[in-house]
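A protein chain is absent from this complex, but the other protein chains hold their places.
Chain naming follows the written order as A and B, and within any one chain the residues start at number 1.
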Amino acid sequence: MKRVVRFKLNGEYVEAEVEPNELLINLLRDKLHLTGTKYVCGIGECGACTVLIDGKPVLSCITLAVDVNGKEVVTVEGVSKDGLTPVQEALMEEGAIQCGYCLPGFVVMGEYLLKERMEVSEEELREALRGNLCRCTGYVNIVKAFKKAFEKRGLKS
Amino acid sequence: MSEVRPVPLNLRNSRILPIRFEYYEPTSLDEALELLDKLGEEAKVLAGGTDLIVKMKMRALEPKHLINLKRIPNLNYIVSDSESIRIGALTTWSDLEKSDIVKNELPALYDAVKAMGSLQIRNMATLGGNICNASPAADSAPPLLVYDAKVKVVSKQGVRVIPLTEFFLGPGVTALRSNEVLTEVVIDKHNVSVGSAFVKISRVATDLAIASAAVMIKLKDGILEDVKIALGSVAPTPVRAKSLEAALVGRPAKLEEVKQYLNLLEKDIKPIDDVRGTAWYRREVSKVLVYDAFLKALNRLGGCSL
Partner (left out) sequence: MTAWSFLGSKTLRKDSLAKVSGALKFTNDLEVPGMLIGRIFRSPYAFADVKRINKERAERLGAVVITPDDVPQKLYNPRLVSVHEVTFKDHQVLTKRPRFVGDPIAAVAASSEELAQRALELLEVEFENIRKPILDPFEAMSPDAPPIHERIMKGDKWVEVKNNVGAELTYSEGDVDEAFKKADVVIERFFKTGRRYHMQLEPKAVLCVPHTDGSITIYTTTQTIHNTRILVSQIFDLPESKVNVVKVPIGGSFGSSIQTNVIVPIAVALCLKARKPVKIALTREEDMYDHVGFSMHFRIKAGATKEGFLIGGEFENIIDIGAHQVQPYPLLGTSLGWFVSLYKWRNIRYVGRAVYTNKVPGCAIRGYGAPEVTWAVETIVDELAEELKIDPLEFRLRNYVGKGDIFWGQGPTVRSVIKSDGVPELLKEGSELIGWSSRGRPEDKKGRFRRGIGVGRGFHTSGAGGPISGEVIDYSGAVLKVNEDGSIDYITALQDHGGGTLDAHVKIIAEALGVPPELINVVWSDTSTTPYDVCTHASRGTYVGGAAALKAAEIVKQKIFEYAVRVLGRVVNPEALKIRYDRELKQAVIYVEGNPDLKITLKELATIAWQRNWGTIAAVVTHRATSAPPSFTVWFVEVEVDTYTGKVRPVRVVAGADIGTVINKDLAEGQLHGGFAMGWGMAVAEDTPYNPTTGELLCRGFITDYKIVTAQDMPKVEDFKVLFAETYEPTGPFGAKGLGEAASNPVAAAVANAIANAIGVRFYELPITPDKILKALKERGEWFE
């Protein structure tokens, strides 16, 4: 039986009719046309579908759409609504961009980490990003970019 | 030979949840128990979803009813008093990670939290879910086993408190009845020691264990007064290594001493070959994991008797 979910998406209130078996990733991509969130593994192993729910990064491929009722969801499209984030800028500047399929997940993680933590060591960064798989970059320039974004914010990385 | 076989590959579709079910969102435990009592075997309860939704995508589980527990208040807590530490079933791994109680009083569990999954998974997955999923590789199991944890399960008929050692019955099989909900994990303080640790070996940083081990020790005058050892991913359920424990109690707290008895582990574990590792490897590496956990636990007690 269909249900109506109401939630805040990238700063705006939205309402959608969903089946209980509908996944958040498909609600975002197919019905709300926010295709930045990527399907890669479908089983919560790769991080490409990461979105923020109530400020915390979670995996939209294993989240039921009905479950976001009353919550706040931020996708990669919402992260840069008011201009590029320091992580996005740094990813561009540090040569961290190759095929780009994993990037939305990293960008969402960046948004969270920059808000959540005042400083991070490289080890902590690598631990925090271990749920986001990339096959192109070996993570070197991605980690470099994250470090730079933390530095840029005026705090020591 | 001729047969019709609908195949797993065609049935699986990890992009969608390829099955339909009735969905419920109880806002109180009573409501949830009422539903479970009514719907029985064909219902499944949803907590973090990191195991359940994946199993449903893989068609390993096809429940007709799904009861989402996350709207029930007061199932997410970590409290400590003079007697015990109690953790609510809906406590997420991130909550565990941030808890000073876990970090300071349950270091083996804290190790397990740091070794488990990704940041995203830790935000979603719950402690109760990890236990009820009953994977032999469940990262929370070895630490909770060495702390002699008990679980509180509730149904319309009442409350049962089950020692974790009796809770796991097989891969994915537990003592939980179809009308029950696991609501709390209880750890008695006299079963806890700072001299405890968990180690895990896996293929990459975000992975299920090839094998894992937790150790908890209590010392008196350099002698092992109490020893608890548990392993993951080396038997159909997470297991206590009782033969080894028995051999070590009363012995000096020295690694050389521990080493001598490690072969006893083989009595307590029944590893298999799977895609993560061979039975042979698991058997061998279990000894190293127990050794490493011992070392870490001893270090936490002040690094004595190395």
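Assume contacts are C-beta pairs under 8 Å (C-beta built on N, C-alpha and C of every residue); 3 or more make two chains touch, one makes a residue touch a chain.
All values derive from a computational prediction rather than experimental measurement.
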Chains in view that touch the one left out, judged over the entire complex: A, B
Hidden partner chain, touching residue among A:L9, A:L27, A:V73 or A:L91: A:L91
Residue among A:G11, A:G55, A:G70 or A:G100 touching the omitted chain: A:G100
Missing-chain contacts mapped onto subunit B: 1-16, 18, 58, 201, 203-208, 210, 259, 262-263, 274-278, 280-281, 284-285, 287-288, 291-292
On subunit A, residues whose C-beta touches the chain left out of the figure: 21, 26, 29, 33-43, 45-46, 48, 75-77, 80, 84, 88, 91-104, 107, 122, 125-127, 129-144, 147
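Please note the rule applied: only the chains that are shown with their structure count from here on.
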CA centroid of subunit A to CA centroid of subunit B, Å: 28
Residue numbers on subunit A that touch subunit B, as the complex places them: 1, 3, 19-23, 26, 39, 41-45, 47, 50, 56-59, 61-64, 66-67, 109, 127-132
For the subunit B and subunit A complex, residues of the former touching the latter: 14-23, 25, 46, 49-50, 53-54, 57-58, 66, 68, 70, 94, 114, 117-121, 123-124, 205-206
